[in-house]
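Showing chain A:
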Amino acid sequence: MIALAVTTSWYMMLAAALFSIGVAGVLMRRNALVMFMSIELMLNSVNLTFVAVGSDLGLIEGHVAALFVIVVAAAEVTVGLAIIVAVFRKRASADADQLAELRG
Partner candidate 1 sequence: MTDLIWLVVAIPLVGAAVNLFLGKRIGEPLSGWIGFGAVAASFLIAVEPMLGFFAGDSEPSTHFLFSWIPVLGVNAELLWDPLSALLTMIVTGVGALIHLYSIGYMHGDERFPRFFSYLNLFIASMLILVLAANYAVMFVGWELVGLSSYLLISFWFTKPTAAAAGKKAFIVNRIGDWGFLVAMMLIFAAFGTFDFDIIFGTAPGVLSVTMATAITLLLFVAAAGKSAQLPLYIWLPDAMEGPTPVSALIHAATMVTAGVFMMARSAVLFELAPVSGGIVATIGAATALLAAVIAVSQRDIKRVLAYSTISQLGYMVLGVGVGAYTAGVFHLTTHAFFKALLFLGAGSVIHAMSGEQDMAKMGGLRKKMPITFFTMGAAWLAISGIFPFSGFWSKDEILAATFAQGGAWYLLWGIGIVVAVLTAFYMTRLFVLTFLGKPRWDADAHPHESPASMTIPLIVLGAFTVSFGLVNTPFRLSFEHFLEPSFHGIPHVEGLTNVLITSLASVTLVVAIAGIVVAWRRYRVDELPVEVGGWWDRALVGFGVDDLYGRWIVAPGRRASELASRADAVVLDGAAHGIATGVRSAGEALKPVQSGRVRTYAGILAVAAVALVVVTVLVGGGF
Partner candidate 2 sequence: MPVLTILIALPFVGAAIIGLLPRRRPEVVFPVAIGVSVAPLAVAIYLLAEYSLDGTTFQFFENYVLSERFGIAWELAIDGISLFMVVLTAVLFPLAIAASASVRDKLKTYMILMLVLEGAVLGVFLALDLLVFFAFFEIVLIPMYLLISMWGSDRRAYAALKFVVFTAIGSAFLLVGIIVLGILAGDAVGATSSFDWRVMLSMDISESTQMWLFAGFGIAFAIKVPLFPFHTWLPDAHTEAPTAGSVILAGVLLKMGAYGLLRFNLSLFPDASVDLAPVLAVLGVIGIIYGAAAAIVQPDIKRLVAYSSVSHMGFIILGIFAFTSQSLQGSVFQMISHGLTTGALFLLIGMIYDRTHTRAISDYGGLAKQMPVYAGIFLFSAFASAGLPGLSGFVGEFTILVGSYLTLPVLTIIAGLGVILAAVYLLWAYERVFTGPLNPKLEGLKDLSFRELAIMVPLVVLIIGLGVYPKPVMDRIQPSVEQIIDRLEGASDYQVPEFGRLTDVESVVGVGHEGGGG
């Protein structure tokens, strides 16, 4: 069996795939929560890229950046969930398309 060397570009492609899945999730899923989950998925794929490149180039900025992103993602989660819960508590479902009064 030929030992395939796992290079950084593999990681990058994986991250890109994850990112695309995230975007697809935001577009296709109705539920606001799932949309928000997909966005978090996108952020994590970015983390993967940062870490992969950071270790590949031996630069610490990559890893520091990943940490920053995790912190920010956390903040976003708290606020995001709070908003989504607040908005959909009074409503039947968490369907984002319900909210369409502001248009035109």
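Operating definition for what follows: a contact is a pair of C-beta atoms (placed from the backbone, for glycine too) under 8 Å apart; a residue touches a chain by one contact, two chains touch by 3 or more; residues count from 1.
Here is how the candidates were picked: all candidates are chains of the complex that A comes from, given by their letters.
What you see is a predicted model, and the numbers here were worked out from it, not measured in a lab.
Engineer: Pick from 1 or 2: which one touches chain A in this complex?
Structural biologist: 1
Engineer: Can you list the chain A residues touching candidate 1 in their complex?
Structural biologist: 23, 26-27, 30, 32, 35, 96-97, 99-104
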